[in-house]
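Note that one protein chain of the assembly has been removed; the remaining protein chains are unaltered in position.
Showing chain A:
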Amino acid sequence: MASSSSSGLTFKLHPLVIVNISDHYTRVKSQMNHSSSATTTNDDNNNGAQPRVYGCVIGIQRGRTVEIFNSFELLYDPSTHSLDRAFLEKKQELYKKVFPHFYILGWYSTGSDAQESDMHIHKALMDINESPVYVLLNPSINPAQKDLPVTIFESERISVDHVAHLKPSDGGSAATQCQYPLPSVVVFFNFSDMNFALTCLAAHLTGIHSAIKMLNSRIRVLHHYLVAMQKGEIPCENSLLRQVSSLLRRLPAIESEKFQDDFLMEYNDTLLIAYLAMFTNCARYNILSFLPDFVSF
């Protein structure tokens, strides 16, 4: 399995797409289960059946980066084994009105592995986008899993005989690069309770602490791996060494005078704001000393 995307594209997948696909799947499954449990008399072994849902993903491609922002459902026609074209165009029109910058990047489906029949759908989409992506979400819940069960496939064109094959790009880090500065993800994972200064301070620092712990553990893993490579226990992998070396050369991240100046200015601004707040607080309680005794606060 190739360790990185062969075409050199970087994919960024917005968590909204993941939740969208999951919701689509859950809906279809619950409608299916409800109607099937009403008609069958034996116990629910229909729950094993996992329906396949299909849809379209939209986003922006800038140079070598493909950012998938959103998705919508599509109708699958089992008789022709293809997606309903008119429906797709209608939906695309609607989405264009609200998100004019996004265009169709590919399609999605659920299941555990890509199948041959998927190629058919993939080819059909090629006239909208010359190299569509195929996002596959595995809906089975596996508690032991550490990584997102999302794989992104892209097709590879062999110009000689125009045969397109599906090649999975890195299922691990490249495809599921959810490093999205999403406000909603910030919402989900940042803590701030404005009522109690101490608890919110503790919460904020706990969040940063956990993040740093994760960073530390990941660095340890890398370090361990490199030491093992040095000792000769593991065969040397040059591409990894190059990546680590370039990563190290990036530190320190920013080290210019302009940065120091701006940083200190920001620091001073914050201190000023704290100072002002302190003043306001004192002023409120000091007013008492200026007004006659019978004025009550």
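Operating definition for what follows: contacts are C-beta pairs under 8 Å (C-beta built on N, C-alpha and C of every residue); 3 or more make two chains touch, one makes a residue touch a chain; residues count from 1.
Basically, contacts and distances are computed from a predicted model.
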"Globin domain-containing protein", "MPN domain-containing protein", "DELLA protein" or "AP-1 complex subunit gamma" - which is the UniProt name of the missing chain: "MPN domain-containing protein"
Chain not shown: contacting residue from A:V28, A:I60 or A:I128: A:V28
For chain A, residues in touch with the removed chain: 15-16, 18-20, 22-31, 33-34, 43-44, 47-48, 64, 72-75, 87, 90-91, 94, 97-99, 139, 141, 143, 145-149, 176, 178-194, 197, 200-201, 203-215, 238, 242-243, 245-246, 249-255, 263, 266-267, 269-270, 273-274, 276-277, 280-281, 283-284, 287, 290-292, 294-295, 297
